[in-house]
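The other protein chains are all here in position, but one chain of the complex has been omitted.
Showing subunit A:
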Amino acid sequence: MNRNLIIGGLLSSLFVLAALLSFVWTPFDHAAMDIPAKLKLPGAPHWFGTDHFGRDMFSMIMVGARTSIAVALVAVGIGMALGVPLGLTAAARKGSWLDELIMRGNDLVFAFPSLVIAILITAVFGAGALNAIIAIGIFNIPVFARITRSAALSLWERDFILTARVSGKSSARISFEHILPNVMNLLIVQGTIQFSLGILAEAGLSYVGLGAQPPTPSWGRMLADAQTMVSFAPHLALVPGMAIILTVLGLNLMGDGLRDYLDPRLRVVRT
């Protein structure tokens, strides 16, 4: 076990646990407003203070973690579910028109600045968590398609694939039975990285008002709400800001650690 993996894993699981716990328990009702008790600094009983409506920031961070994780997780899921088969197909039909079509389509999506397109999508179809998921998800497709294809291409040259081909397996079966398990390690590593980027993207979209709509708490919107009050109530920005930083840092460290641990290329070097 390496240090990155441990620290990253601990930080990430902290937020995942907070999100899971929020389904059954939060210190206060995250939506309950208590305007006379607004802008309280961190301390008992409000461990992270209260916001401009007197809502408990700790509870909002817990429920907000749920929003962030749900959006990022589903977005990565969309990317994997569509990107991986596309990458496998492209690799199996290397050099064919299908390969060209898939990869140039990938280039096309890559060529657009992702956040700008996400803003466009949410602006056209309306703001909300679901559209944010779709927008972020679309940009995960080429990431997974490309990484799957490049890893699969080198696998197709290997002897065990040749054996499988000689024994008469179709390229679709080979892709799923032999190639996919061998690129899984890479996908897990990439998935972790994309997950952290998804959390950032969700926060960014919410910050400009295109993510989850109130009253659903979202870290990005908490930051946006805090903007004009930072100078006299800094905890309003610090709390969600630190939550975003620590989660993204944790996931990135975990991704790095997983790469050292899982990536076959790096493993060869170590042994």
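We take it that a residue touches a chain if its C-beta (ideal position, glycine included) is under 8 Å from a C-beta of that chain, and two chains touch if they have at least 3 such contacts; residues count from 1.
In this text, contacts and distances are computed from a predicted model.
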item	value
Omitted chain, identified by the protein name its UniProt record gives, among "ABC transporter substrate-binding protein", "Cohesin domain-containing protein", "Heme exporter protein C" or "Signal peptidase"	"ABC transporter substrate-binding protein"
Contact with the hidden chain (one of A:His52, A:Arg93 or A:Arg165)	A:His52
Sole contact to the chain not displayed, among A:Met33, A:Leu130, A:Leu153 or A:Leu246	A:Met33
Subunit A residues touching the omitted chain (full complex)	31-33, 35-36, 38, 52-54, 126-127, 209, 213-215, 227-229, 231-232
